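Removed: one protein chain of the complex. Kept in place: all other protein chains.
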Amino acid sequence: MKVRDIQSEFNLEIAAGSKGLDREVTDGYCGDLLSDVMANAGPGDIWLTMQSHQNILAVAVLKELAAIVLVNGHRPDEDTKARADKEGIPVLLSPGSSYPLAGRLFAAGIKKKQE
Amino acid sequence: MKLSEVKEILKAKVISGEDKLDIEVSGGAASDLMSDLLRKPKEGSLLLTGLASIQAINTSVIGGMAAIVFVRGKKPDQAIISHAKKHKIPILSTSYNMFSSCGRLYARGLRSITWLS
Partner (left out) sequence: MVSNIIKEFRIEAKDFIHAGESSIEIRRILKSMGLDADITQRVSICAYEAEMNVVMHGGNGIISMILDETGVILEVMDKGPGIDDINLALTEGFTTAGEEVQQMGFGAGMGLPNIIRNADYFKIYSETAKGAYLIMCFWLTNTIRRECSGRLFAAWNNNRHDGVG
């Protein structure tokens, strides 16, 4: 599934990084502790978090994440948006919390094949 | 959803509160950081978190949460377990990560507590 499909299916606002909407999503990751995300997230993950500062882009680039979704109505600051645009990593926004979004993404088939 | 069902769905270990598996949890809330959980009261909800700390317990008491699941295989230390026992909050631990735990519970019907932000 592409980021674009998820964005439209779940009606998520695009805050930045729209040139990356065709990136492929293979799994999801929820987490707000950057050290944990660095250790455990993987390439192709769509990352749900409330962290909105530009460090999240560094993490996304290093771990080759597909996209970032900011939950609970959090919005990225200008530095974060600029970085997302530059790196081509979509930052999407969800007014709701991560639990139901993760639930619905998982139900839509975004999950690792074996677990 | 009963806590015993949560345990089964997440293949979780009961760290404390074995006598409380019959309680109902009214919704799911997932976060590693504590403040987002306190935006609005979440009475009776199940907290999913990767932060095994005293403050996770305190946040749950303050927020009126019914139980905590530590994800990513996080196991709290004895001080945290004692603190949870003191405040009568049952704790489970699952090796599934947060995304997967949310997915599995949601698929079996546990929704979130709705609030307007």
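We call the chains A and B, going by the order they appear; numbering starts again at 1 in every chain.
We take it that contacts are C-beta pairs under 8 Å (C-beta built on N, C-alpha and C of every residue); 3 or more make two chains touch, one makes a residue touch a chain.
Here the structure is a predicted model, which is why all the values come from computation and not from measurement.
Of the listed residues B:T59, B:T94 or B:S112, the one in contact with the hidden chain in the full complex is B:T59.
When you scan B:V6, B:L51, B:V69 or B:A84 for touch with the missing chain, the hit is B:L51. Note that of A:M50, A:L65, A:L92 or A:I110, the residue touching the chain absent from this view is A:M50. Against the chain not shown here, chain B presents residues 32-36, 38-41, 43, 49, 51, 53-56, 58-59, 61-64, 87.
We take it that only the chains that are shown with their structure count from here on.
If each chain is reduced to the centroid of its CA atoms, chain A and chain B end up 23 Å from each other.
Residues of chain B touching chain A in their complex: 27-33, 36, 39, 48, 50-51, 72, 96-100, 102-107, 111-112, 117.
Residues of chain A touching chain B in their complex: 27-33, 36, 40, 48, 50-51, 72-73, 95-100, 102-107, 111, 115.
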